[in-house]
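My questions will all concern the structure given below.
Of the protein chains in this complex, all but one are displayed in their positions.
== subunit A ==
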(Lines give C-alpha, C1' and ligand atoms only; values in the text may rest on other atoms or scores of the structure.)
Protein backbone atom coordinates (compact mmCIF):
# COMPACT_ATOMS: atom_id res chain seq x y z
CA UNK A 1 0.00 0.00 0.00
CA UNK A 2 1.23 3.50 -0.85
CA UNK A 3 2.06 5.97 1.87
CA UNK A 4 -1.00 7.17 3.67
CA UNK A 5 -1.77 10.05 6.00
CA UNK A 6 -2.99 8.95 9.41
CA UNK A 7 -5.93 11.04 10.62
CA UNK A 8 -7.45 11.02 14.08
CA UNK A 9 -10.94 12.30 14.78
CA UNK A 10 -12.28 14.86 15.42
CA UNK A 11 -10.67 16.66 12.48
CA UNK A 12 -9.02 20.04 12.90
CA UNK A 13 -8.78 22.83 10.34
CA UNK A 14 -5.04 22.59 9.93
CA UNK A 15 -5.17 18.85 9.26
CA UNK A 16 -7.88 19.37 6.63
CA UNK A 17 -5.83 22.14 5.05
CA UNK A 18 -3.04 19.66 4.36
CA UNK A 19 -5.23 17.11 2.57
CA UNK A 20 -5.30 17.04 -1.21
CA UNK A 21 -7.15 14.90 -3.73
CA UNK A 22 -5.84 11.41 -4.37
CA UNK A 23 -4.19 11.16 -0.95
CA UNK A 24 -4.66 7.84 0.78
CA UNK A 25 -5.71 8.46 4.39
CA UNK A 26 -6.67 6.36 7.37
CA UNK A 27 -9.12 7.36 10.08
CA UNK A 28 -8.70 6.41 13.73
CA UNK A 29 -11.01 7.41 16.55
CA UNK A 30 -14.76 7.93 16.60
CA UNK A 31 -16.88 8.34 13.45
CA UNK A 32 -20.66 8.30 13.09
CA UNK A 33 -22.82 6.43 10.60
CA UNK A 34 -25.79 8.03 8.87
CA UNK A 35 -27.63 7.36 5.63
CA UNK A 36 -30.71 8.71 3.87
CA UNK A 37 -33.31 8.14 6.58
CA UNK A 38 -31.12 9.41 9.45
CA UNK A 39 -30.18 12.51 7.46
CA UNK A 40 -33.83 13.22 6.70
CA UNK A 41 -34.62 13.09 10.43
CA UNK A 42 -31.68 15.29 11.41
CA UNK A 43 -32.71 17.91 8.87
CA UNK A 44 -36.26 17.84 10.27
CA UNK A 45 -34.87 18.36 13.80
CA UNK A 46 -32.81 21.32 12.55
CA UNK A 47 -35.86 22.85 10.88
CA UNK A 48 -37.78 22.64 14.14
CA UNK A 49 -34.83 24.16 16.02
CA UNK A 50 -34.39 21.02 18.10
CA UNK A 51 -30.98 19.63 19.13
CA UNK A 52 -29.35 16.89 17.06
CA UNK A 53 -28.61 13.53 18.69
CA UNK A 54 -24.91 14.07 17.98
CA UNK A 55 -22.72 17.17 18.10
CA UNK A 56 -21.39 17.41 14.55
CA UNK A 57 -18.58 19.89 15.23
CA UNK A 58 -15.33 18.51 13.89
CA UNK A 59 -16.89 15.09 13.33
CA UNK A 60 -16.81 12.60 10.50
CA UNK A 61 -19.91 10.92 9.08
CA UNK A 62 -19.65 7.60 7.30
CA UNK A 63 -22.44 6.81 4.85
CA UNK A 64 -23.02 3.14 5.66
CA UNK A 65 -25.80 0.69 6.42
CA UNK A 66 -24.05 -2.43 7.73
CA UNK A 67 -25.21 -6.04 7.60
CA UNK A 68 -26.26 -7.47 10.97
CA UNK A 69 -23.36 -8.79 13.07
CA UNK A 70 -23.01 -12.51 13.58
CA UNK A 71 -23.35 -13.45 17.26
CA UNK A 72 -20.42 -12.01 19.21
CA UNK A 73 -19.23 -9.80 16.34
CA UNK A 74 -18.99 -6.00 16.54
CA UNK A 75 -20.64 -5.30 13.21
CA UNK A 76 -21.24 -7.03 9.88
CA UNK A 77 -20.03 -6.06 6.46
CA UNK A 78 -19.74 -2.27 6.42
CA UNK A 79 -18.73 -0.56 3.17
CA UNK A 80 -19.76 2.88 1.92
CA UNK A 81 -22.98 3.76 0.12
CA UNK A 82 -23.48 6.20 -2.76
CA UNK A 83 -22.77 9.71 -1.47
CA UNK A 84 -24.67 11.61 -4.13
CA UNK A 85 -28.00 10.52 -2.64
CA UNK A 86 -27.06 12.51 0.46
CA UNK A 87 -26.31 15.70 -1.48
CA UNK A 88 -29.70 17.28 -0.69
CA UNK A 89 -28.95 16.96 3.06
CA UNK A 90 -25.25 17.80 3.16
CA UNK A 91 -25.07 21.60 3.31
CA UNK A 92 -26.96 21.92 6.64
CA UNK A 93 -24.70 19.24 8.09
CA UNK A 94 -21.61 21.20 7.06
CA UNK A 95 -23.19 24.35 8.51
CA UNK A 96 -23.59 22.45 11.80
CA UNK A 97 -19.85 21.84 11.89
CA UNK A 98 -19.39 18.50 10.11
CA UNK A 99 -15.81 18.32 8.85
CA UNK A 100 -15.39 14.94 7.21
CA UNK A 101 -17.52 12.61 5.11
CA UNK A 102 -16.80 9.08 3.92
CA UNK A 103 -18.91 7.60 1.12
CA UNK A 104 -18.50 6.38 -2.42
CA UNK A 105 -18.83 8.03 -5.81
CA UNK A 106 -18.78 11.73 -6.58
CA UNK A 107 -20.58 14.78 -5.24
CA UNK A 108 -22.60 17.37 -7.15
CA UNK A 109 -21.13 20.83 -7.90
CA UNK A 110 -23.03 22.49 -5.03
CA UNK A 111 -21.58 20.07 -2.48
CA UNK A 112 -18.06 20.40 -3.84
CA UNK A 113 -18.37 24.15 -3.41
CA UNK A 114 -19.83 23.76 0.09
CA UNK A 115 -16.99 21.44 1.13
CA UNK A 116 -14.53 24.11 0.05
CA UNK A 117 -16.49 26.89 1.70
CA UNK A 118 -16.85 25.03 5.01
CA UNK A 119 -13.27 23.82 4.95
CA UNK A 120 -14.23 20.15 5.07
CA UNK A 121 -13.16 16.99 3.26
CA UNK A 122 -14.99 14.26 1.36
CA UNK A 123 -13.32 10.86 1.08
CA UNK A 124 -14.28 7.58 -0.48
CA UNK A 125 -13.76 4.16 0.99
CA UNK A 126 -13.67 1.46 -1.67
CA UNK A 127 -17.27 0.54 -2.43
CA UNK A 128 -17.94 -3.18 -2.26
CA UNK A 129 -15.21 -3.93 0.29
CA UNK A 130 -17.46 -4.17 3.35
CA UNK A 131 -15.80 -7.34 4.63
CA UNK A 132 -12.35 -5.76 4.52
CA UNK A 133 -13.54 -2.53 6.15
CA UNK A 134 -15.21 -4.52 8.93
CA UNK A 135 -11.76 -5.30 10.32
CA UNK A 136 -11.09 -1.62 11.01
CA UNK A 137 -14.21 -1.15 13.12
CA UNK A 138 -13.47 -1.89 16.76
CA UNK A 139 -16.81 -1.02 18.32
CA UNK A 140 -20.29 -0.02 17.21
CA UNK A 141 -23.09 1.41 19.30
CA UNK A 142 -26.46 2.75 18.17
CA UNK A 143 -26.78 6.32 19.46
CA UNK A 144 -29.97 7.50 17.73
CA UNK A 145 -32.96 6.44 15.63
CA UNK A 146 -32.72 2.78 16.62
CA UNK A 147 -36.00 2.10 14.83
CA UNK A 148 -34.24 2.73 11.52
CA UNK A 149 -32.36 -0.56 11.88
CA UNK A 150 -29.40 -0.60 9.50
CA UNK A 151 -30.01 3.12 8.90
CA UNK A 152 -29.74 4.09 12.61
CA UNK A 153 -26.96 6.45 13.69
CA UNK A 154 -24.09 4.41 15.10
CA UNK A 155 -21.00 5.57 16.93
CA UNK A 156 -18.07 3.60 15.54
CA UNK A 157 -14.60 3.36 16.97
CA UNK A 158 -12.31 2.80 14.02
CA UNK A 159 -8.63 2.05 13.65
CA UNK A 160 -6.68 2.83 10.50
CA UNK A 161 -9.88 2.88 8.44
CA UNK A 162 -8.70 3.38 4.82
CA UNK A 163 -10.05 6.07 2.50
CA UNK A 164 -9.04 8.32 -0.40
CA UNK A 165 -9.51 12.09 -0.55
CA UNK A 166 -11.92 12.96 -3.39
CA UNK A 167 -12.96 16.55 -2.59
CA UNK A 168 -10.55 18.68 -0.61
CA UNK A 169 -10.97 22.11 0.97
CA UNK A 170 -9.12 23.67 -1.96
CA UNK A 171 -11.89 22.81 -4.42
CA UNK A 172 -10.17 19.80 -5.98
CA UNK A 173 -12.14 16.86 -7.36
CA UNK A 174 -10.32 13.57 -7.79
CA UNK A 175 -12.95 11.93 -9.98
CA UNK A 176 -12.92 14.75 -12.51
CA UNK A 177 -9.11 14.96 -12.53
CA UNK A 178 -8.73 11.18 -12.75
CA UNK A 179 -11.13 10.85 -15.66
CA UNK A 180 -9.31 13.56 -17.60
CA UNK A 181 -5.93 11.99 -16.93
CA UNK A 182 -6.85 8.48 -18.06
CA UNK A 183 -9.38 9.24 -20.80
CA UNK A 184 -8.29 8.10 -24.25
CA UNK A 185 -11.78 8.47 -25.74
CA UNK A 186 -12.53 11.39 -28.03
CA UNK A 187 -16.06 11.64 -26.58
CA UNK A 188 -16.83 14.90 -24.79
CA UNK A 189 -17.09 14.48 -21.01
CA UNK A 190 -20.77 14.79 -20.02
CA UNK A 191 -21.99 16.59 -16.91
CA UNK A 192 -20.19 14.59 -14.25
CA UNK A 193 -22.28 11.96 -12.48
CA UNK A 194 -25.58 13.50 -13.45
CA UNK A 195 -27.47 10.26 -12.87
CA UNK A 196 -29.09 10.28 -9.45
CA UNK A 197 -29.52 7.42 -7.01
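The rule is simple: a contact is a pair of C-beta atoms (placed from the backbone, for glycine too) under 8 Å apart; a residue touches a chain by one contact, two chains touch by 3 or more; residues count from 1.
One rule holds in what follows: contacts and distances are computed from a predicted model.
**Q** Could you tell me which of "(2Fe-2S)-binding protein", "YlzJ-like protein", "Aspartyl/glutamyl-tRNA(Asn/Gln) amidotransferase subunit C" or "Fumarate hydratase" is the UniProt name of the chain missing from the displayed complex?
**A** Matching the unshown chain against "(2Fe-2S)-binding protein", "YlzJ-like protein", "Aspartyl/glutamyl-tRNA(Asn/Gln) amidotransferase subunit C" or "Fumarate hydratase" yields "Fumarate hydratase".
**Q** Can you say which of A:79, A:100 or A:172 touches the chain missing from this structure?
**A** A:79
**Q** For the full complex, which residue in A:5, A:45 or A:177 touches the chain that was left out?
**A** Of the listed residues, the one touching the omitted chain is A:177.
**Q** Which residue numbers on subunit A touch the omitted chain?
**A** 1-2, 22, 24, 37, 64-70, 76-79, 81-82, 84, 104-106, 124, 126-132, 134-135, 149-150, 162, 164, 166, 174-175, 177-185, 187, 189-197
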